[in-house]
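The complex appears here minus one protein chain, its other protein chains still in place.
Chain nomenclature is as follows: A, B and C, assigned in order of appearance, with residue numbering initiated at 1 for each chain independently.
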Amino acid sequence: MDFGITPANEDLVEKAKTYAKEIFQKRAGKYDREGCFPRENFEDLSKFGFTSLTLPKKYGGRDLYSDPSTYAMVIYELSKACTNTAMLFHMHSSITHVITLLGTEKQSEFYANEVKNGKIFASWASENTSSLHGQMVMDTKAKLTKNCYLVNGKKYFCSMAGEADYYVLWCQLEDEKDLSKSIVLLVSPSNSPGFIIQDKWNAFAMRGTMSHSMLYKNVKIPAENLIGTPGDAIRPDVLPKFGFGYSAVYLGAGGGAFDWVTNYAKKRKLKPDNVPIANFPNIQTRIGKMKVQLESALLMIQRAGWLIGTEGAENAYGAINEAKYVAAKTAAMITENAMQIAGAPSLLRDTPLERFHREARAGLVMPPNLEKSLELSAKIFVEGTASSLMT
Amino acid sequence: MDFGITPANEDLVEKAKTYAKEIFQKRAGKYDREGCFPRENFEDLSKFGFTSLTLPKKYGGRDLYSDPSTYAMVIYELSKACTNTAMLFHMHSSITHVITLLGTEKQSEFYANEVKNGKIFASWASENTSSLHGQMVMDTKAKLTKNCYLVNGKKYFCSMAGEADYYVLWCQLEDEKDLSKSIVLLVSPSNSPGFIIQDKWNAFAMRGTMSHSMLYKNVKIPAENLIGTPGDAIRPDVLPKFGFGYSAVYLGAGGGAFDWVTNYAKKRKLKPDNVPIANFPNIQTRIGKMKVQLESALLMIQRAGWLIGTEGAENAYGAINEAKYVAAKTAAMITENAMQIAGAPSLLRDTPLERFHREARAGLVMPPNLEKSLELSAKIFVEGTASSLMT
Amino acid sequence: MDLNTNPENEDLLEKAREISTSVLAPNADNHDANAEFPRENFRTLVETGFTKLTLPIEDGGRDLYSDPITYIMVFYELAKGCGSTAMTLHMHNSVMFSLMKLGTEEQILRYRKFAKSGKIFASHAAEITTNAQWNRDISTIISKRNNQFFLNGEKYFCTMAGEADFYVIWALLENSLNTSEGLRFAVVDSKKEGFSIAHRWDAYAMRATTSHSMKYQNVQLDEEDIVGKAGDVDRIDLVPKFGLGYSAIYLGIGAAALEWTTSYAKKRKLKPDNVPIASYPQVQRLLGEMNISHESAKLMIQRAAWKLEKFSTEEAFLAINEAKYAASKASAFITDKAIQVLGGPGLFKDYPIERFHRDARAGLVMPPNSDRALASIAEYYLKEG
Partner (left out) sequence: MDLNTNPENEDLLEKAREISTSVLAPNADNHDANAEFPRENFRTLVETGFTKLTLPIEDGGRDLYSDPITYIMVFYELAKGCGSTAMTLHMHNSVMFSLMKLGTEEQILRYRKFAKSGKIFASHAAEITTNAQWNRDISTIISKRNNQFFLNGEKYFCTMAGEADFYVIWALLENSLNTSEGLRFAVVDSKKEGFSIAHRWDAYAMRATTSHSMKYQNVQLDEEDIVGKAGDVDRIDLVPKFGLGYSAIYLGIGAAALEWTTSYAKKRKLKPDNVPIASYPQVQRLLGEMNISHESAKLMIQRAAWKLEKFSTEEAFLAINEAKYAASKASAFITDKAIQVLGGPGLFKDYPIERFHRDARAGLVMPPNSDRALASIAEYYLKEG
């Protein structure tokens, strides 16, 4: 196991750190409070070439999904400043990667160009099954009529709804029940008719992701906008990649809180002691615990990344779930402790702690949920294989 | 809710405290190390009249099951000195209570007399179903032939096997599947033929309970030794009482560890500070947590006791399970923290901490197990009734 | 240990339940969203006598601090509807109780009159610290120049700032030797000059308490505005009473989350199973943990109240600290698990769960915070035990 950042891509993590600290950090509070899409951030990310990082090199990208650990660390660094931005960046980067992976030469070139023109891609898969229940159910149906797919259905947690330039719809072809033969990805310009925002996203956490519920009413998508062949999207070498990025996103909320609070603890002095609270044993115990957990979670993410890189996403499926579990737990634990360290001031919106705390909460409930992660980890560990566990 | 000890029975808790401190504490290490039955303790308990506490007053008892909170506190105090003794005392007290509750006048008088003669009663119900699985399965069968029941089967966790004077066997009448019509209690003198120790009790915890696995090979029990009518033993006003006492037994392991370690923390000084370690903030945090949890667990036990007293065991079923859950968790948490406070010396058998730690462990796995307790608590809370959940 | 509420005061509990459900709960999300003081709630509370709970019975009050078990159960019920309302009402009633204990005869008559006419009193004590339990390092000062008193200083977490009719400000007489000798309550009409909001309360939790930071610049006081005398701070034992109320309020928030989640779990069905999620083992496990945690914490606050009733505040101090810790922990735990039961929808602002979750968090960090509470439990126990 040889972890860490590929030297060739080292610049990306450094850049991500710099952008995060100098640009994105300041804007994070606003996006959260107002619950609005981090448009300025995406404009900057596009300007810096970050929105095309996962495109193949021949289209001007960095093919960053071939170096999953670096990919994760870039997301992690962005998330330490703004978890919303990191999440949406991951959605965009993953789906554009998938488009160029599964698409035809012509499609790849076209969409890669659109990315370079600053276009943003969203990907909508979630339906109204709860995270408690494992099996994937797809009620959104696509019907081929002449040269068009007619899409009808309802989707939940549609990130960047009303904001992205392209929506990638996950639907099932009518008259075929087996998902591995019928699930399709259809790309639609966001200004096509038939997209209706049904429930506005007004959430406790991840407020800037604009993850409205969407109704599709006879959305027409040209047949040529089908990406890959039916079933490709849930191929075991494709699907797990989406999950991998989540761990870095959520852990970022913990990393951000950790950085902030350790810095705070070094400066904050209380009457009558007048020594930094970082000297208090109870606070040191908390900081120690946070630090160890953070390091472990980072290693778990790197391990999953290393496995994707060396064994393929299919064989990394267990490790990806384990990384997500540890990352979500760790982020929640860190923000909890950070608030305890900061005490009552942590309730004030002047500090970013309450924001990180809320973002971390999303990690605990958004899929793959914790219970399912544990179950998967056990099954793969006990049976030694991930086959047929993924959907 | 009016908790606490009935004044009329206050003497019993005080006596239990005194015996525990002055007599039982000293012997606890030996019983544990040698894995032997606490016979001297039972001789003393008999001498002090404690083995007949749960007998009806007309047979010279104190009818202590009508005052469940006091009963629990007596057990708790004994357990703080010797968890094994408390457990066996509870087994004996519960089954003699049940015998006089369900038995005929003649039976009650006879067995009450035997108790006063110093005889000890054991009660064996467990079979080879794991604690993971809820439903009661009874493979031990009793067959009525002429004036005798012929009993065959195998039992696990038979406390006081080879030590008690009477064994109360839980078996199922042959040819009747419904447990509520077929489960019977049969009393047998322990010297009857057919009792075979199959696996010696050599355990990590509760070593003095001598809970061997027993084989019954054509054990003959006179028909008149049947207690009550078939199904009585699992009547909802009878069965939950056994569970109630466990919470006090296991919490005692926590209470014992707490008393020991707080006393230790007040005295123990370290170079170069030379102040008691009780002054260290980290140790105070631990002590504070332990104290709060201990108080909560005691209240949960008293609440269950109060409910048994006022509403009957049937309606206290949820509270009994909740008390068991909290008590087991609390005892484990306290012994864990106590070992951390004492540090490396806690590993030495000179301190009782490792013994308490092991006894508390039994609370986490012996039935009713934690998962089932949670499930029951939820079901009763959600549905408002305990019906049909008990076996 | 008799944990029953006094039958004479049972009506209050019922009324509290009713107000909580029909008045407080429906408005709570709005007040929270806008971080605005629940004025119309207080109109109802004034009308129904809940602002006079701790006044003597002869004044139309209920002398409810003599029945602490009922007192806390009333606030537990109110907090289920709206944590912020319960908290501010508790502050009012508790500080009113102190004024009745410590005022001169004239002062008592005056404040009674105000209270009877529906005036609301806020209590402003906290100064900038963290991790300190009962902060006694006070730098808000009452000074005297030419027979005129002036108040100067700054306070944090001033509940009902800009909303109450009177502010009761914990301040030190200039040049006093120590807190015990010099602490006084400055009772000031909120319309006086010299108050300014130093920092608006835009908080994560308990948003409708409008607990701004307040600055006092040469606020003029008359002698009659200054309540208490040397040593009162030790005598009155007010702070533990505040603490007991906090524990009831924070637990009420958890209880509301438990009730709401349970009813949700009984109704919510998922495809393709189509049975209520309450029948899933994972959900039962969570509900079981929540229920048990709530029950134990409730016993802890009732026990503390019972101790306060039967013994001195001094003797109840340990139990009160234990209750505060247990209640805060339990509610944080319950609201965490509630979100787990809901899954993704647990994040929706459409449901009150995320508000319960946030409000419960305040219990962990507001003074006495959990670490301090634990340390003082240990210190106190080790001294006694």
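Just so it is clear, a residue touches a chain if its C-beta (ideal position, glycine included) is under 8 Å from a C-beta of that chain, and two chains touch if they have at least 3 such contacts.
Note that the structure is a prediction, hence the values are computed from the model and not measured.
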item	value
Candidate in contact with the missing chain, chosen from A:108, A:225 or A:373	A:373
Of C:26, C:60, C:231 or C:281, the residue in touch with the unshown chain	C:281
Positions on subunit B where the hidden chain makes contact	126, 128-133, 135, 137, 139, 156-157, 199, 202-206, 268, 270-272, 277, 280, 282, 339-340, 342-350, 354, 357, 361-362, 364-367, 369-371
Where the missing chain touches subunit A, by residue	1-4, 262, 265-266, 278, 281, 283-289, 291-292, 295-297, 299-300, 302-303, 319, 322, 325-326, 371, 373-379, 381-382
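What we mean here is this: only the chains that are shown with their structure count from here on.
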item	value
Distance between the centres, which are taken as Cα means, of subunit B and subunit A, whole angstrom	51
Distance from the mean Cα position of subunit C to that of subunit B, given in whole angstrom	42
Overlap residues in subunit C, where contacts from two or more other chains coincide	283, 371, 375
In subunit A, residues with contacts to at least two other chains	280, 282
